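Take a look at the structure below.
In this view, the complex is presented without one of its protein chains, the others remaining in place.
For clarity, chains are labelled A and B in written order, and residue numbers in each chain start from 1.
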Amino acid sequence: MTNSITEIEDAGCIFVIGSNTTACHPLIARRIYRAKEKGAKLIVADPRNIQLSRFADVAVNHRLGSDVALLNGMMHIIIRNAWHARDYIADRTERFEDLQSVVAAYPPDKVSAITGVSAENLERMAKLYATNPPAALIYAMGITQHTTGVDNVKSCCNLAMLCGNVGIASGGVNPLRGQNNVQGACDMGGLPNVFTGYQPVSDPDVNKKFSRAWRKNLSDKPGMTITDMVPAMLDGRLKALYVIGENPKLSDPDWNHFNHALKNLEFLVVQEIFLSETAQVADVVLPAASAAEKDGTFTNSERRCMRIHKAVEPVGKALADWQIISKLSTVMGYPMEYNSPEEIFDEMAALTPKSYAGMTYERLGLNGLQWPCPDREHPGTPYLHKNQFIQGKGKFHGIEYKDPAELPTDEYPYFLTTGRMFAHYHTGTMTRISPHLDIEQRTGYVSIHPEDADKLAVKNGDPLILSSRRGEMEAPARVTPSVTPGTLFLPIHFGENPTNVLTNAEAFDPLAKIPEFKVSAVNIKKLRA
Amino acid sequence: MKNKIKEWLKSGQIDIFLGYKTLQGHPLPHAFGKDNLEDIDTLITGSNYYPLEKIATKLVAEKPDIKIGMITQDHSQRALNVLYIWNQLDPENIKPLKGDGCSSNLKEHADDSHREAGKSGQFKKQFGMNTHASIEEAEIFAQQERFQRWMYEFQKCIKCYGCRNICPVCFCKQCSLEHSNLIGTGSLPPEAPIYHLVRAVHMAGRCIDCGLCEEACPADIPLRLLYRKVNAIVTELFDYETGSRLDQSPFSIIGESITLKLKPIAAA
Partner (left out) sequence: MTIKRINFLQELLEFMGLGGRLHLEWISSAEAQKFVQVVKEFTEKIRHLGPNPLRGFTLNNLTLDVGAAAGTAAKTACPEPKETVAQN
């Protein structure tokens, strides 16, 4: 997030796109409720009718994968009405002409045809967003899990910059991260192309710095993303896989394809707190300590690095992840002799001058610190790009709309989108063994609109077979107007109704390599006639 | 106070003492034991309020004979009374120690200074229920509008069960809120208004107006107002002020001479 969670309360307008916030980020939803109750305007754009839609000043269901067109359409209207922040654009941004020339070709009638959103609602959305500063833009996986994920994100940034909303309190572009510490994992360099703090492995100076610090010549070639690994497993370039805290058997697209690749591996190690679907087929399972059983830090969505404290001792022989990795590395010939996570943190902070250098465990205290925090006196940064963009000028991108990889056909006439439901988390490794959460939702289901259900004579609870070009799976029907006609929704948590049998491994963003979990074309039929 | 606790522990009058201690900067509930009497010196007092009574209930469920000392405030004394009445705790085994801090007595809203009074912005006042409203103020609205205002509030619910989980007098082994035949599962918001009505009904003769539920609610639903009305009806109908005395709850008595008349079918 460019801005902080509490700032949302003081926004003049909140635009939520591709985020089912009350279900997936409930404590951020709390801030949205509070902002709304204090008088903020709320715009919700989501292919489904979500809980937040009920509280929105404008709620629209744009067609799956039409985000770029929707955002371009809003910007078209904003520029036409001269609601854009001309001084801000002149002082702080560049390449505005690129944007202008592209969005000029997205008049409301054309956008309406692509997105299914009426021209009146487009006008209202544009006006509310542009004329109620500061406006906060909030998105989640509904924006990113597309073949056009990067385009979608850039379009969100375009819109925010167009109205001068980046670099001010309570505004900004705010992607809600999917895990408590996914931001921290990325900051630590848990990506194939960077060291800590997004320092590129291919940068000679950076590479030299880390090689010296770690007394080892480090590769300057980026590694593989998981999307690259699967084909490499299939053609034998990748022989062993070490999975830490992930359950790709359920979370990766195209179940059949992925399992075929998994079988091709010579060696699979899984480090987990529970025996997940992936751990069940591993050659070696390393028992890891849970969050409550270890010390360290988490860095959350708003870039806030906070201490976590061990509450209970690890069960059995489980160890904290850092201990397992250190032991493994030592056995493999590179001794890692850290005494505590604090030593690792200090080493990381020293090597990460721009964002973490000013942080120590002591300074993190109760409330943590938000990066960038470059020196010991720095109070942390509640919102980014104040006065000036970090990279100098904010760059506009002219983005053309592209269709998603799959659109409905005669053979596969329905749109399918996937996501979370409120009671469970990801592949359910942790939540499905909680009795209270299990009571909420015991099985997978497929949400289908009453009109579609009527056409197929499907009643609530009837088992349906869903098929895509990849495979087929079964799930009971949930007849609900929360989806629109022609679109189905599947929650991702249930191993016995694996959503990823249907989703597409071939469709991913060319840059970010994120799979298009949010759009597939499927067919449905009743299991029993 | 600390010496008294040490004495109680040493003499075996109590096995543990429930109070508060600062851990990593957070004031948290803590059980002090007789094995480490110096630990008592770290006891803090003040306006912290967690449902220690609920912790006591859970301890007793595991070890029925355990003797517990604990810091109490006015509302926690009421909570203890309710738990005695419902046979969840045995007054013989509980030694309350009056602490300072809050002294709420079914009175004004959020009288504990550390507690953030629920926010009621203009939109909430216009379409929802003002958290600070009195029962009378909430009853100004006509039926249809009143219903819409409550529904506005209930539809914000994210079904976190925070209200139940923090409640010092929620002790049932099986909770009606989790009974799928009573309240549908698996969707947000939970079925409104039945989810909140079921909880409200179960608060009759139980709620001691501590305000923890409302404080815990991430959606700022004015739960305290709703349960205050529940208390007011209970007082009116049963002449019973929940938690104030050790009389049996009117809801657990079977048979009583009828003094009330059936209500006629009033014209709508």
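The working rule: a contact is a pair of C-beta atoms (placed from the backbone, for glycine too) under 8 Å apart; a residue touches a chain by one contact, two chains touch by 3 or more.
Just so we're clear, the structure is a prediction, and the values are computed from it rather than from any experiment.
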{"item": "Among B:D90, B:E191 or B:E241, the residue in touch with the chain that has been omitted", "value": "B:E191"}
{"item": "Touching residue (missing chain; options A:S202, A:Q280, A:Q388 or A:N460)", "value": "A:N460"}
{"item": "Absent-chain contact - pick from A:N61, A:T278, A:S326 or A:N500", "value": "A:N61"}
{"item": "For subunit B, residues in touch with the removed chain", "value": "126-127, 135, 138-139, 141, 143-152, 155, 180-181, 184-187, 189, 191-193, 197, 200-201, 204, 226, 229-230, 233-234, 237-238, 250-251, 253-256, 258, 260, 262-263, 265-268"}
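The working rule: only the chains that are shown with their structure count from here on.
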{"item": "Inter-chain centre distance, subunit A versus subunit B - centres from mean C-alpha coordinates, in Å", "value": "38"}
{"item": "Complex contacts: residues of subunit A adjacent to subunit B", "value": "22-23, 26-27, 29-30, 33-34, 36-39, 51, 54-55, 307, 309, 365-366, 421-423, 436, 439-441, 445, 478, 480, 482"}
{"item": "Subunit A contact footprint on subunit B (complex, rising order)", "value": "23-26, 119-124, 128, 155-156, 158-161, 178, 180, 185-189, 218-220"}
